[in-house]
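These notes are about the structure you will find just below.
Excluded from the complex is one protein chain; the other protein chains are retained at their positions.
Let's turn to chain A:
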């Protein structure tokens, strides 16, 4: 029977779609759109990189120099950035704020998400909704009352002002991401652990969290990136130059009057992007798996 079926298949002409389902089809349907996409996405990075290494003469004269290429690369902008400004300090502050806010948010959201998803206490659904609603209040409105609180707590112009205010938008986001991830972990695993003699905290630590690692990494990456790039709170709550974060500092310290120091600005942006890019590249597998799949037994 199988043999006959195989023979019949072998002798029949290939379906017409096969011709279209070939390399040319893949080129038109996959590679060309992908190439356009990559080109559009990567062009700003390319522009940023070449600007960072162009001498000022090339930067301001597109008639004599090709704007898309560097004639004689220079490290002047990088040197100026690293040794003539407080850039290393800005970078350190940004890193400190991003890491602390991320850790704080992850710990809080893990506990909140676990409680809402698994403990199912009375009103847990409303708590989840309330956290979500908090996320909907835009930072451009929230920073006014937050500023009052920051002042009253005496945190103005310190990194704590940012470490404690960033979780206002990070915790709702991470909580919802983790609620979704915890939901994908079979509840029976926890019941089984309960019968095996585990306490709630042991279940969280030894069963749920190890299985939620992709979700935690995903939430961590989002938090880190959002904290790293945050602008409004950093602009409003920090005044002194040395306490500024990179996104605010390069804009306020490298634009003097109406003079844009494009080379230093772009070098600052380039260096500022590297930690996030590195962070992503280490965890990209976990990140993708958390967005595409649940726990597989």
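As a working rule, a residue touches a chain if its C-beta (ideal position, glycine included) is under 8 Å from a C-beta of that chain, and two chains touch if they have at least 3 such contacts; residues count from 1.
Basically, contacts and distances are computed from a predicted model.
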Item checked: UniProt protein name of the chain not shown, from "General L-amino acid transport system permease protein", "Carbohydrate ABC transporter ATP-binding protein (CUT1 family)", "Thiol:disulfide oxidoreductase DsbE" or "Transcriptional regulator" -> "Carbohydrate ABC transporter ATP-binding protein (CUT1 family)"
Checklist line | Per the touch definition above, residue among A:50, A:131, A:164 or A:211 touching the missing chain | finding: A:211
Checklist line | Of A:70, A:189 or A:276, the one touching the omitted chain in the full complex | finding: A:189
Item checked: Touch criterion as defined above, residue of A:56, A:202 or A:241 at the omitted chain -> A:202
Item checked: Absent chain, residues of chain A that touch it -> 186, 188-189, 191-198, 202, 207, 210-211, 295-297
